[in-house]
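Of the protein chains in this complex, one is absent; all others appear in place.
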Amino acid sequence: MKHLIPELEALKRRLPPHQDGVLVLPALRRIQEDRGFIADEDIDGLVEWLGIPRIQVEEVLSFYSMLRRAPVGAWHLQVCHNVSCSMHGAERLLAHLEERLGIACGETTADGRFTLSTVECLGACGGAPVVRVNEAYREALSVEAVDALLEELAGAAPPDTPGGWV
Amino acid sequence: MPGIVIDGQALEAADGQTVMEAARAHGITIPALCWHPALSVDGSCRVCMVEVEGRGLAIACNLPVREGLAVLTDSEAVRAQRKLTLQFLTLNHPVDCGICDKAGECLLQDYHYAYNATPSVSNEPKLHATKHYSLGERIVLDNERCILCSRCVRFTREVSGSHVLGIEQRGDTSLIRPAAGRSLDEDPYSDNVIDLCPVGALLSRRFLHQSRVWYLTATPSICPGCARGCTVDVWHRRPDWQLQAVATHRNHAIARVTPRENPAVNGPWICNKGRDLADLLERLRALQPMVAGVPATLEEAMAAAREAIAAARHPLALVSTWGSNEELEAFKEHLGPLFTCRVKADHQRGPGEPGDDGLLIRADKNPNTSRARALFGEAPADTPGDTDLVLVWGEGFDGSTLPAGATTILLGSFEAPENVTAAVFIPLSILTERAGHYTNFEGVVSGFAPCFPAPATVTHAEELFPRLVPEGGRP
Partner (left out) sequence: MTPARVLMNFEVTATSHTLEAYRARGGYQALEKALRTLKPEDVTQMIMESGLQGRGGAAFPAGRKWQGIDPYDGQPHYLVANADEGEPGTFKDRWVLEYSPHTLLESMAIAAYSLGARHNFIYIRGEYDLPYRRLAAAVEEAYGAGLLGENILGSGFATDIFVFRGAGAYVCGEASSLLGSIEGSRAYPRNRPPRMTVSGLFGRPTVVNNVETLSTIAWIVDHGAAAFRAIGTPTSPGTRLLSVSGHVRRPGVYEVELGYAWGRFLHEDCGGIPGDRPLKAVIPGGISSQVLTGKDAKVLTADEMEGLTLDHDVLRKAGSSLGSGGMIVIAEGTCMVRLLQIMLRFYHHESCGQCTPCREGTGWMHRIIDRIVAGDGRPEDLERLYTIARANDGTTICGLGDAAGYATVAMLDNFGDEFAYFVEHKRSRHQGNIECPAS
């Protein structure tokens, strides 16, 4: 993460002075954007840069559902299965994706292209059911639309970091 | 000084107190698991729920006193909620008291009997978590027994400052964990978390499955490990529960050491050295009086010592910093006039051992330097060249500094090569075999009591000193 320090340092200009703990979560997010996950050496770098106890970083890391310690597939499909999405077929959508990808929820395809998981409410209930594809929301998906999405992703260039920005 | 009412009893609270503190100050116990007087308020266990009259339930540990506040600690609503809270706490707890070291002194066990006392109403399988998770050489963690009160975590942040422990994950899969690559062995105060743990989640490896606590009794003592002189409880087999056949040595062994809370000296804590008193005190004992390396009776050894003292022209005494106030005073009175007296550091700081750390640990690894120096002065304990007799009391004497032709009288408790080469060796009792007082580096005097009878062949220093004075004194 060391190469990210200058840009993270720059964040301090709009922050109150001497409150560097504020940078823990933004830094972890930025590291994950950069690498695709957070590695041990990233934690070491963060601890050294901010001068905070390592346990603090590990507590934060394990608390949030978006932060991960291991890479995901190039395309991370997160199917919202909360109330409104389930009322619009999210459970069927998930079963269909499992069948199409040949993996169970929580797994990654052998070729490393897709990781499939569920997620709780994404705040896009008006467009239920929603699948978060890496960073972007795909809304109002039918089974057919999901097939088209898989088609589209199969032909698309994978993002620079797995699960990351396109 | 707000006046508040607890269970109908009017009492004066102090400004800034919580209901929990005010209640305790007046001898009213409100049950609590996460709350601890020496740690910050966590408010997570919800066991200390009380009823604020006219307002409903609130946790006592975070409820500030104010004039006219009236709370009930045992109303129907409080009892009902407490029962439910206990059901929650035991929901995924293994309730394996039968094989748990904490049984008998476990708050969860006590509260369960006091406030729930019914079998589980759950039909769901219990969640499982790691058992016997290593936190280093000293402590193991049972995450299934853990109730996530966070006392241990707060201790490492607020008291010892090691920041080793934290809570990882969230919800009912939360786990107490050390930071990656770190262990509680780095924290010289780590064993306090064992006492702090209100359940049997943090366990001492040293004490693991060694004894049910109800077979033990605690004797007040003092840790001699440094000049702080922390007051401790030395736990050992109760006299009425002595082992009769197997492992009878345990009847006279230290089972464990815990802090004896003392605001003037150590507060509620001690360091790990204090936990390991057995390592200091249960070394191979010297039990046999000797004259020139030949076994003798105590009477023969004392006679030989008196003779040597009477004959010496330039005798030097190296006084023990492990001696009690009473022993030091007895030495001063009876032998002081006969010797040039110097204070000797019985123990030195070992490799890797912490020095003054600003919390409890002191660089001086002897408990009574303070009193010894007050009686015998500050002069360095070196040996003048014309010395012809050295009386060494205790450990820490370097035999190589002995001038040629000089002889030694050793008064000690442990096996050492010098015992055999000394002109006279007389075995002494140890800390756990006698009563006395120590004066710590800040001048605070604390007392210790005997845990075990002294072996028949050893003598107490205080009784020995007057008997070493030669008839008619030294010429």
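So that you can tell them apart, the chains are marked A and B in the order they are listed, and the count of residues begins at 1 in each.
The definition used in the following text is that a contact is a pair of C-beta atoms (placed from the backbone, for glycine too) under 8 Å apart; a residue touches a chain by one contact, two chains touch by 3 or more.
This is a predicted model, so every value here is computed, not measured.
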{"item": "Which of B:A23, B:L39 or B:L148 contacts the chain that the document leaves out", "value": "B:L148"}
{"item": "Per the touch definition above, residue among B:T29, B:N123, B:Q244 or B:S400 touching the missing chain", "value": "B:N123"}
{"item": "Option from B:V5, B:L84, B:A278 or B:L298 whose C-beta touches the chain left out", "value": "B:L84"}
{"item": "Residue among B:Q9, B:Q169 or B:T297 that touches the chain left out of view", "value": "B:Q169"}
{"item": "Touch residues of subunit A, complete complex, unshown partner", "value": "11, 14-16, 19-26, 28-29, 52, 56, 59-60, 63-67, 81-84, 86-89, 119-128, 132, 135-137"}
{"item": "For subunit B, residues in touch with the removed chain", "value": "41, 43-47, 49, 56-57, 59, 62, 64, 81, 84-85, 88-89, 91-92, 121-124, 127, 147-148, 166-167, 169-174"}
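By our rule, only the chains that are shown with their structure count from here on.
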{"item": "Mean-CA-position distance for subunit B and subunit A (Å)", "value": "50"}
{"item": "Footprint of subunit A on subunit B - complex, ascending", "value": "163-170, 177-182"}
{"item": "Subunit A residues touching subunit B - in the complex, by the definition given at the top", "value": "40, 43, 53-56, 58-59, 62-63"}
